[in-house]
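Complex shown without one protein chain; remaining protein chains in place.
Per-chain numbering from 1; labels A and B assigned in written order.
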Amino acid sequence: MYSFDIERPTSVADAVAALADEDAQALGGGQTLIPTLKQRLAMPSKLVSLSGISEMKGISQAGDSLTIGGGSTHGAVAAGAGAYPALAALAGGIGDPAVRNRGTIGGSLANNDPSACYPAAALGSGATIVTNAREIAADDYFQGMFTTALDEGEIVTAVTFPIPEKAAYVKFEQPASRFALVGVFVAKFADGVRVAVTGASEEGVFRWTEAEAALSADFSADALAGLSLSGDGMIGDLHGTGAYRAHLVAVMTKRAVAAAG
Amino acid sequence: MTKVTMTVNGKSVSGDVAGNRLLVEFLREDLRMTGTHVGCDTSQCGACVVHVNGEAVKSCTMFAAEADGADVATIEGQAAADGTLNTIQQAFQDYHGLQCGFCTPGMVMSAAALLKDNPKPTEAEVRDYLEGNICRCTGYHNIVRAIMAASGQDVPAVAAE
Partner (left out) sequence: MPKDHGIGASTKRREDVRFLTGVGNYTDDINIHGQAYVHFLRSDVAHGRITNLDTAAAAAMPGVVRIFTGADFEGVGGLPCGWEVTDKHGQPMKEPAHPVLAQGKVRHVGDPIAAIVADTLEQARNAAEAIEVDIEELPAVVDMKAALADGATLVHDDLSDNLCYDWGFVEENKAAVDAAIANSAHVTTLELVNNRLVANPMEPRVAVGDYARGTGDSTLYTTSQNPHVIRLLMGAFVLGIPEHKLRVVAPDVGGGFGTKIFHYAEEAFCTFAAKAINRAVKWTSSRSEAFMSDCHGRDHVTKIELGLDADNNFTALRCLTYANMGAYLSTFAPSVPTWLHGTLLAGNYKTPLVYTNVKAVFTNTVPVDAYRGAGRPEATYQLERVIDKAAREVGADPVELRRQNFITEFPYQTPVAVVYDTGDYHATMDKMLELIDRDGFAARRSASEAKGKLRGLGINCFIEACGIAPSNLVGQLGARAGLYESATVRVNATGGLVVMTGSHSHGQGHETAFPQVISEMIGIPEEQVEIVHGDTANTPMGMGTYGSRSIAVGGSAMVRATEKIINKTKKIAAHLMEASEADIELKDGQFTVSGTDKSVAWGDVCLAAYVPHNYPLEDIEPGLEETAFYDPSNFTYPAGAYACEVEVDPETGHVKIEKFVSADDFGNVINPMIVEGQVHGGIAQGIGQALLENCVYDDNGQLLSASYMDYTMPRADDLPHMDSYSVDHSCQTPCTHNPLGVKGCGEAGAIGSPPTVINAILDALQSGGHKVDHIDMPATPARVWAAINQAS
């Protein structure tokens, strides 16, 4: 790693102030950022650790929505998001137990790795990303691989998930990294079904609108019969071609619908 | 440099660390507690697992500065003061759950975290929990057996056949 200072503010306001410095960078749980720093692929002057900010932690339910502090770890969400079981299950399947004890939902959404799980949950649920400055609808937030609507120095302080009638996330793991080779989040709301796909596209997480239309009309795996995606624009690497990923999207979507019940 | 103070295996320790000092480096190089190992640089192998405030974390993927004020437990603090192995350590010896020993500190610390939350895990739960701990020697078979046995469940003795 290059050398840098580290700060541990205890409030969002202090963190935002600290991030105003040139080349300062926010540190969530660090489970992606620290390996990146080890490879010397980033050169911040200062890291602003968000892990000491208690106002960014915690899970609260209000009516049909669940709000999760951006600093909540995957483990905390797995244990505490029982009101939204598909979300809790997704969190409990990210990485491994030690990673889940450090990695945070805010960090994951800010990074927007094309193979991460949380983007599928946020987009699939139509969540609202809450930052220190504003609220951003998930449909506007994800802007391609590792790209989001966040401005420089903006912090994801919370995420609000509307709780659907039914939902499930099914992931087919890339065997080495155990990230999603393809992950599909299906959520059925009173006004329709949302289907979000991670791991597959070169554009990052996306909604499979054809499947959404079919499932909104008939929420069953059979409703997906005949629907398929093209392998064009899908990620191709040593773990699978674009065509394979496109095929898996259809398979995982069916399985997610079946799992949602 | 930042001054950090933490409790390691019940003892208060402190030191001056650079911002980029990892917790595992602080343990191994500053405190000369070399029981915690580093087996990869992508946060996957788990040889470096320690407990911070009672939770398993990868000490190679956490800065020492972030552990300021924390309660840290490492492999060196697992046995009794007289050297008697704890239940998990003893089960690893009894069931031959280690060969070269390099992944072992992380395995034992992960197993301890598992059994704290889930005192009687199924075999599938044990295998799932070990997703972040890689062993190249044992094929995991005897590690899983050791953890099941340490949880008080009936596991056939080694080499009974």
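Just so it is clear, contacts are C-beta pairs under 8 Å (C-beta built on N, C-alpha and C of every residue); 3 or more make two chains touch, one makes a residue touch a chain.
What you see is a predicted model, and the numbers here were worked out from it, not measured in a lab.
*Asks:* So which shown chains sit in contact with the chain we cannot see?
*Replies:* Taking every chain of the complex into account, the missing one touches A, B.
*Asks:* Please pick, from B:Val4, B:Val52 or B:Val126, the residue that touches the omitted chain in the full complex.
*Replies:* B:Val126
*Asks:* For the chain not shown, which residue from B:Val4, B:Ile75 or B:Ala150 touches it across the whole complex?
*Replies:* Reading the full complex, the residue touching the unseen chain is B:Ile75.
*Asks:* Could you tell which one of B:Lys11, B:Lys116 or B:His141 touches the chain left off the display?
*Replies:* With B:Lys11, B:Lys116 or B:His141 as choices, the missing chain is touched by B:His141.
*Asks:* What is the set of subunit B residues that contact the non-displayed chain in the whole complex?
*Replies:* So the residues of subunit B touching the missing chain come out as 20, 28, 32-42, 44-45, 47, 74-76, 78-79, 83, 85, 89, 92-94, 96, 98-105, 108, 123-124, 126-128, 130-131, 133-145, 155, 158-161.
*Asks:* In the full complex, which bits of subunit A touch the chain not displayed? Write them out.
*Replies:* Touching the chain left out of view, subunit A contributes residues 1-3, 38-40, 172, 175-177, 237-241, 244, 247-248, 251.
Here is the rule we use: only the chains that are shown with their structure count from here on.
*Asks:* State the interface residues of subunit A toward subunit B in the complex, per the touch definition above.
*Replies:* Result: residues 1-6, 8, 27, 30-31, 34-35, 37-39, 46-47, 49, 51, 75, 95-99, 101-102, 177-178 of subunit A touch subunit B.
*Asks:* Spell out the residues on subunit B that touch subunit A in their complex, using ranges where they run on.
*Replies:* 2, 18-20, 22, 41-44, 46, 49, 52, 55-58, 60-63, 65-66, 68, 110, 113-114, 129, 131-133
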